[in-house]
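Notes follow the structure.
One chain of protein is taken out of this complex; the other chains stay put.
Chain nomenclature is as follows: A and B, assigned in order of appearance, with residue numbering initiated at 1 for each chain independently.
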Amino acid sequence: MPRLVIDDLEIEVPKGTKVIDAAERLGIMIPRFCYHEALGAVGACRMCAVKFIEGPLKGVQMSCMIDAQDGMVVSTTDQEAVDFRKRVIEWLMINHPHDCPVCDEGGQCLLQDETVSSGHGRRRYPGRKRTYRNQYLGPFIAHEMNRCIHCYRCSRYYQEFSGYRDLGPLQIGNRVYFGRFKEGRLESPFSGNLVDICPTGVYTDIPARFKVRRWDLQRAPSVCINCPLGCNTIGNSHYRAVMRVEARMNPYVNGYFLCDEGRFGFSYTNGGADHAQRPWNSRISGADVTVEAALAESASKIAEISAIYGPGAVVALGSTRNSLETQSMLSRLCRRKGWQGPVWFNDPAIYRKVRSGVERLDSGIAVSMREIEFADFVIVAGADLLNEAPMAAMAIRQASRKNATIIVVDPRPISLPFEFRHIPAAPAQIERCLGSLVKGSISKDELKGFDSSAKGFCKALPAKFEEKESGISISELSGQLMSAKRPVIVCGTGIVCESTPAFAADCAQLLRESGKKAGLFYILPGASSFSSALLSGPETKTFSEILPQIEEGLIKALIATESDPFWDFPDRERLDRALSMLDLLVVIDYLPTETVKRATVFHPSSTVFEMNSTFVNQEGRVQHAERVHVGGVPIWGAHPPRIIRNFVPGGDHQPAWELLWKISAETSMLESVLTLGELIAAEIPVFEAVGHSKYPITEGRIIPENSEGSFVKPKASPAKGQTAKGFNLLLTDTIFASREPSAYADTLASVFPEATLFMHSGDANGAGLSEGDMVSVELELGAIQLKLSVSQRMARGFLFLPRQRGIHWQKMKEFSAWIAPERIRKI
Amino acid sequence: MAQPLVLFKNRHPNRVATLDEYRQSGGYAALERFIGGKIDPGEVVRLIDESGLRGRGGAGFPAGKKWEAVPKNAPFPRYLVANADEMEPGTFKDRILLHTDPHCVIEGMILAGYAFSATKGFFFIRPSYDSSAAIMERELEIARQSGFLGKSILGSGYSFDIVVHRSGGRYICGEATALLNAIMGKRPNPIKPPPYPTEKGLWDRPTVVNNVETLACVPHILRNGPQWFKDLSLTSKGAGTKLFCVSGKVNSPGAEELPMGTPLREIIEKHFGGMLPGSEFKACLPGGASTRFLTSEHYDVPMDFDDLKAIGNRLGTAAIMIFDQKTCLVATTHNLMKFFARESCGWCTPCREGLPYMRELLWLIENGEGKEEYIDTLRSMCKQVWNSYCALAPGAAEPVASLLEFFEDEVREHIRLKGCPFNAKAGN
Partner (left out) sequence: MLSEELKQELRKMIADAESSREKAVDVMLDIQEHHLWMSDEAMEEAAELLGMSPLELDELATFYDFIYRSPVGKYVIHVCDSAMCWLEGHQRVMDHISTSFNVPIGGTSPDGLFTLLPVCCIGYCDRAPAMVINRRVYGKLTPEKIDRILGRLARDNEFHPPE
């Protein structure tokens, strides 16, 4: 390890460390523009110049371009280096506009900071400033090219890091222009990172633009709850409105970046631009009441129903967007009060997949996104990452950049910003494909060394998988997998068969037994799926299984806590009828859901920005979101009535766990017996086991040790080919529009994808349909109209319907449907 | 004139030498002997190394050393690139060479390729040399049909082919790493080694970039031996002949092949017709626009790498631009700076922003709006642009630095008179 001296301080750093990073380890921040840890060194801005006094190099050099070496003596304060850096600032400032007072970057601008710290304050350049025309880049990112200092961070991030090809450097010399071929929305769903990565104000966040000065923002570390990955964020609020969300660096989860859904999908917390789209007040039968009146009503009605019909006539619904605190409270209350539940999922199949996945995740095998970046072979089985967990696609892209082989086994027409081999296998074939791929990578010698259960599993794996359409040779891929050292299996829980998550775990385990550092990464359906599973047992029911009890009149009261069955229950009319039979529908939420509209009693709950809360992501990582602001109706846009009052308009919301506790009338629980941390540890033993009973809970991973670890003998997959003529219709997710709570954010509404049905082009040909046709699909309970998109890169015999806000698809009896050919027609 | 005609021995007015003419003068004999005779490629490298052949494109790097830098166990394919971008102002020797004896370049490329087992050659040429590109394409086909190029050359088992790659036209493309980016269809920004192109060049494969004139020397050296080549030079350390292209205030501008180390005075007065009537030698740029002004004090300097280095200058491309007493060197330097600022690729700050800054100051001085303090600013920037990413900006600073060193009085006179004492018309 090289030892060197920087500004009279000695340090030893790992080989390959750049001098600029070595200095940072000493707390010396060498000025820089182009250098960024995630993007690497390119030596373009020349701002990080330092003087090398002794050692293998001498003179002024760029500290980002030079590896630390033994015997180096470096000065960052040497006059020649200081003068040069000051000159670089002068060069950059000859064209930079003096618009800091109206620039959103002001106050968080690297250029501003480094200009001030360099001491450059007087313009000496006698020439004119260069000007550019800006481009429209879509609803998220404003473009102000006159501010550009040409560090190339944006194009390097956009093209190299994130893999999109519609923004880059144009022109030459001092006219270099970063933009698009033509004006238009940026194609990347990771475009918001341009705002964070630009060292000055070329790219600014449109929703927050011209609204607030940086130093006036209330800021706190938060966590994104729009998908299971739990990317780390910073919430920024002003005048009771969340103004913007930025990425917060977490090396294990999201690195420096976020997807656009996570960054811009926050305005639900403000009730949208007009603040009217959030239920701010407590209500009884639709009429606004005080918090206390609503709590008293719920408490007494629940007690009454329990008394008459028994506590089993009360059901508590939770969801996978609940905080860990709320979930723990729900779990405790159900047990203590004898209520049914908690119920976390609508779809029994999804629930079983999540549970079997979480059960099989072992701390030895679970990988983080960071570890995926270093994988050399990635198999994605039944997951559409850009639409289900976008930042996971970014992690795999980094592996791809390091020449990892990427295979996607999924029936949908998957697109990803990197090269991958797509095997469009039907859901029932995914295990066959995965299994034969893994089996082919196990050598005879390795097989001999296995214990009997591993041997048995391996032998039972299908030897052959034929994929005619993709023309991909599985045996060739197996050969590559054989030489891989760090393979990762990414397994979805949406369209795959129920046995697939456990099967994927067995495959990963087998790869481990063959000496590889194999990893497993599940994509689960919501922010809190992992903890939902930890709080579930074999007896746990899903809403679909509860519904008949409501219909039979056995259940009289429903407490829906941040849970909206209407969001993804397939038969809306049936649900409506059933809910109308209830005596009591207590709803706790912050979104204006269909269930909220039907509430007997409604209690407004706090969003993730308005409370301290904990979430466990899909790899079992406990993360804390701090309260960003108190919340309430924002003073932005339509100003609230100027009436002098001693309360905050819209300030009634409370954390859902607190509301639950209050309506349960369990007075003793928190005040004297349990703290929140103890509550969580009491409900989820693994927390206690790792000593996490204090609050806030220490962040870290809490994967229970997998005691079983045994291989399940793979079932014989059904033979290929369907007997009946027709299509299997499956529901899928789509970015921006499919998930609570982000789909309620009006900031995203303009980028909702067009409602599109996906179909194999061969199937479409047979049905006389073609790309772009408007089609009507007759579901069991009514027809829907939408655009058709055809692809050759998907499984035949399937229709994929996005479950997105704005498409009224809930006309099905089950969570999937069989569609006879005559029921799809062109309109 | 007793000139040792090597590269120009087949020079005809307004006509390209044919393959037959080239062969009659000994052409392709080296190829037949070394490749046809399956002589170890290492021998080719050794002979070139021994001959002291240094790169003729400006940097003067020993050619043999560059080939040797390709690791013996390096992967295939391997590429050779002939750099015919020749965009250094004042330089046109390669164009004349290509219009004189293209097969000399072709044979040189094949032998160079053989030296490090290259599989394909790119002939990278600027767009204003379209006539040269057409000549090359025609003659390459002739070479192919004669068995000198393509699959298993002369039945040796060694295969090598050459394609002509036309540039879209930019000065930076002449920089070896930028050139490689250009061939690969990427933006031609330079890439700082390591890794060196000899290890990871085109498509991450070993690649050698040689200047056209350098390559043209190769067959002659292999045919006549390294000592013969060394003896061509007038200076003891030099080797070979050199194509000098002379332009500006002389009677017969053009390109001539002269022994390495021919004194500047002899070049101007004997070989290019002397100064124009009424013109006196004031200064010249001895090796293209990115070298320093050379004043009459060094009028007798031998034109060779080391001799010019000894007086703080560079041989560069040996493109000598000659200025007389009537030329305003402030305006000239401004013109050069305008060129460099416009041709900066825009990658690094000192070049992208610093050069236009210097151009602006020179323009103001030339047009009577100069201030004394500009001289200090220019001087310090001339030093500071050496911290640029590639060599473009340091080269661009050379004329300015030497202007301030040798002609400071002339600059100050502009400022004092609030205008150009030469009243020269300068374009902006």
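By our rule, a residue touches a chain if its C-beta (ideal position, glycine included) is under 8 Å from a C-beta of that chain, and two chains touch if they have at least 3 such contacts.
All values derive from a computational prediction rather than experimental measurement.
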{"item": "From B:68, B:86 or B:139, residue that would touch the chain that is not displayed", "value": "B:86"}
{"item": "Selected from A:58, A:165 or A:694 as touching the chain missing from the view", "value": "A:165"}
{"item": "Chain not shown: contacting residue from B:37, B:155, B:169 or B:421", "value": "B:169"}
{"item": "Identified contact with the non-displayed chain, of B:291, B:335 or B:388", "value": "B:335"}
{"item": "Option touching the unshown chain, where B:15, B:138 or B:186 are the choices", "value": "B:186"}
{"item": "Hidden partner interface residues of subunit B, rising order", "value": "86-92, 95, 120, 126-131, 165-171, 182-188, 202-203, 245-248, 253-255, 285, 289, 319, 321, 323, 327, 332, 335-336, 338-339, 342-343, 345, 425-427"}
{"item": "Residue numbers in subunit A that touch the chain omitted from display", "value": "165-172, 177, 180-182"}
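As a convention for this text, only the chains that are shown with their structure count from here on.
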{"item": "Geometric centre distance via CA averages, subunit B-subunit A, whole Å", "value": "55"}
{"item": "Of subunit A, residues touching subunit B in the complex", "value": "43-47, 49, 60-62, 65, 83-84, 87-88, 91-92, 94-95, 124-127, 149-150, 152, 169, 171-176"}
{"item": "Interfacial residue positions of subunit B with respect to subunit A in the complex", "value": "170, 187, 192, 341-350, 352-354, 356-357, 360-361, 364, 369, 377, 380-381, 384, 387-389"}
